[in-house]
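In this view, the complex is presented without one of its protein chains, the others remaining in place.
Showing chain A:
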Amino acid sequence: MSKSKYACISVKTLAMKAQKIRELDYLELIKAKNMTAVFLYLRDHTYYGEFLKNLDPLNLHRTEIEVCLSDFKVKETEKLMHYLYGKDKSFFKMLLVQLEVESLIVLIRGIARNDDLESLRDLIGYSKKYTNVPFERLLRVKDWEKFKKLLIDTDYYRVLEIFKDASIEQDLVMIEKSLDRYYYDLLKKRMLELDKKINRDLIKAQQRNFDLHNLVWIYRGRKFYNLSREVLIAYSLRGGLEINERRLSNLVEAKNTEEMKEQLINSDYAFLFNHTKTIDLYMERRMKRYLYYLYLKLFRIGSDNLGRAFAYIQLLDFEIADITSIIESKRYRMEPAEIKYYLIRSFD
């Protein structure tokens, strides 16, 4: 059965990918003088033009472009979901759940700061079609208890109910980490429901994603927040590929970050640490670039499974992140050569 069941979505994804921007476009964007120039290039020379055409270049705010791009991602994901059903579809839906979690975090931060949530409307992006979170009503909420109550019919209630007050700094961090963990646990669960034989590469890529998240979390948790090993374990992700439970506890028990690096020296993830000065600055980017190549490969070889479509959305995500970084860098008037350092895609 069933390799052929992915033929349709694979071809569709291929066509969608072909429309996205290329290296030359990137170089043009990096060279652009200012944000408006970036916008005009995107509008007039790329596939995004269709989605940006309603924005006014003279009166443009950075977040407006970002919102348009994130809406675009939602649309692309929804489009691909038409081709899926059953377990595949629920796994794919996790891409939308991720956005949902991110949007909730934005709103919760707003609650913690006592913001008017309505003003954050432009910063949240989610799929209206697939969400069961009542975002419209959440935007009108003023306090934390009411916020939680509105989520009572969703899984998020269980995650949030034990927190009495979101404005306590320490609790806010915990809430965010808990939501993240909820997402990854669910992702793992849905992933394990997929046909493992067919989707082997996809599952491996995800497991590496788990590994990397754990490493970054533990490294930072130790170096910057000095968290206890129990808390580090409590928020670590399960189901990684190389970093199994034993290695995870070894890492947590390492005396300092130096010892941690030593433990990883022979692993696939040594690249995160074998630098002298710039470990912290580029850690996130290094991780993403690693994943970028991983998904690029998955896209190439994943034509008879779910891999290609999933990789496509992840690559799109990176693409949007890069565009966003470019726009941001224009604000700080960075030089083109410098901008390249901060992008996920590499241009060497």
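Note that in this section a residue touches a chain if its C-beta (ideal position, glycine included) is under 8 Å from a C-beta of that chain, and two chains touch if they have at least 3 such contacts; residues count from 1.
The rule is short, and it goes like this: contacts and distances are computed from a predicted model.
When the listed names "ATPase", "Minimal PKS acyl carrier protein", "Molybdopterin converting factor small subunit" or "Cytochrome c oxidase subunit 3 family protein" are checked against UniProt, the chain not shown comes out as "ATPase". From the set A:21, A:65, A:117 or A:159, the residue in touch with the chain omitted from the display is A:159, counting the whole complex.
Set against the missing chain, the residues A:245, A:259, A:280 or A:338 yield one that touches it, A:245. The chain not shown here is touched by just one of A:10, A:77 or A:178, and that residue is A:178. Touch with the chain omitted from the figure is made, among A:230, A:258 or A:335, by A:230. Seen across the whole complex, the unshown chain contacts chain A at 158-159, 161-162, 174, 177-178, 181, 185, 188, 228-231, 233-236, 238, 245, 248-249.
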